[in-house]
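Removed: one protein chain of the complex. Kept in place: all other protein chains.
Per-chain residue numbering starts at 1, and chain names A and B are given in the order in which the chains are listed.
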C-alpha cells in the first residue's frame, strides 16, 4: 500500500509517533502514582497496544513486538517521562503536537496494513482508527479512567478521516504516495484544530432530563445564549 | 456443527443478537455520558467483542470484523441508541428480551464455532460462554464498572447451559439441528426466568463477618425469616 513511500521515512515517522504516544502513557503513569516499572509499562502500552491490537485482529503476529527499535523507543519514552515529567507537564503544547503527529502516522499505517492484508475498505478504516486510539483507551482503563477518547475532544474523528482517505484512495485504485500523505495531513490538522478550538463530538441528545454535558465551544455558546435569553 | 441449519436463519438470528447487544452497549455509553463516537464504539464493543475474543482464542482471524453486515448492524445500533435512548430506557422489558435472544444465539454459535475447529467439549462450553458474555464484560470495564455478569443476576449460567447442551450433543455424535435449537431455547428461557424472578448466583459463604450481599429472591426470603425469628 505504502509502496511508493520511502520505507526509512515511514519507519522514522512511526517511531516518532510511538515515542510521542509513549510520553503520553508515561505521563498518565506518573499522574496515577505508578512506580518506575508501571510508568514504563504504560509508555509501552500506549505506544504499542494500538498496533498490536490491529495485528491480532488481522490475524498476524504483532510486528512491533519483534522489532527491538520499537521496544527501545517505548522504553526510552518511559524513562524520559520518569526523569523529565515536570518539564513535560509544562510543555503540554509540544507534546500534544507530537501526539497529533503520532495519531496521523498511526491511522494511515494502520489502514495501509489492513489493506495490505486484503481487508475491505470499512475494515481498514476501523483498524486504522484502532491503531490510532487503541493505546490511549488501554492507558485510561489501566489507570481507572473512562477512556477520554470516548467521552470528549476531537481525537477519533481525525483518525477516522485520515484512514478513510487512505482506504477510499485504495478502493479507487490509487496506491501511490499522495493519498497517505494527504490522509496523515488531514488527520494532523483536524486534530490540531480540535485542540486549538476545544472542539468536541456532541453526545446523545439529552431528552431525559439529564443535566447537560460539559462541552466545548458549542456548549459555551449555548450556555451564553441561555443566560442572555 | 450447525450444518443442518439454514445459514440465512443463523445469520439473521446472529444479526438480531448483535443488534440487541449493540443497544445494550449504546445505552451504557449514553449513561456514562460518552460522546457520539464513544456511544457507537460501545455498541460495537458489546455487539462484536465476544465473538472476536472467541476467534482470537481459537486462533482464527475474527470473522465479524470482515463482514460489513455485522459492522453495519452495530453502527446502526449505536446510532439508534443516540437518537432513541429515552424510548429505549422506557422499553427495558423488550430490550432485555432481545438481549436474552442475543445471549441464546451467541452461546450456541460460539460453542458450535469452537467444535467446528476441533476443540474439546469443555473448551467449546467456555468459548460459547465467552461469546455470550465477553462483550458485556468489556462494556463494563470501559465505563469503569465491575462487570455486572460477575457480580449478580443470572446471565452467565444460561449461556453455560446452552453451550453445554450443544457440546454434549456433539460429543454424543448428534450434529443435527435439534440440540442447538434446544440449547438456545434453554438459555433464552432460563435467562427470562432469571429476569422475571430476579434470580442471582449466590456469592461465597460469608463467614468473615462481611455484611450480606444485596441478594435476589433467596436473600429477601432469608431476610424475612431473620426478621420474623
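Basically, a residue touches a chain if its C-beta (ideal position, glycine included) is under 8 Å from a C-beta of that chain, and two chains touch if they have at least 3 such contacts.
Computed from a prediction, not measured in an experiment: that's the story for all the values here.
Considering B:80, B:141, B:168 or B:192, the position touching the chain not shown turns out to be B:141 (whole complex). Considering the full assembly, B:119 is the residue among B:46, B:104 or B:119 that touches the omitted chain.
Among the residues A:23, A:42 or A:100, only A:42 touches the chain that is left out of the figure. The set of subunit A residues touching the chain not shown comprises 29-30, 32-39, 41-42, 52, 56, 60-62, 65-66, 68, 71, 81-83, 85-86, 89, 141-144. Residues of subunit B that touch the chain left out of the display are 56-59, 119-120, 122-123, 126-127, 137, 141, 144-147, 149-152, 156-157, 200-205, 207-208, 210, 213.
FYI, only the chains that are shown with their structure count from here on.
If you average the Cα atoms of subunit A and of subunit B, the two centres end up 30 Å apart.
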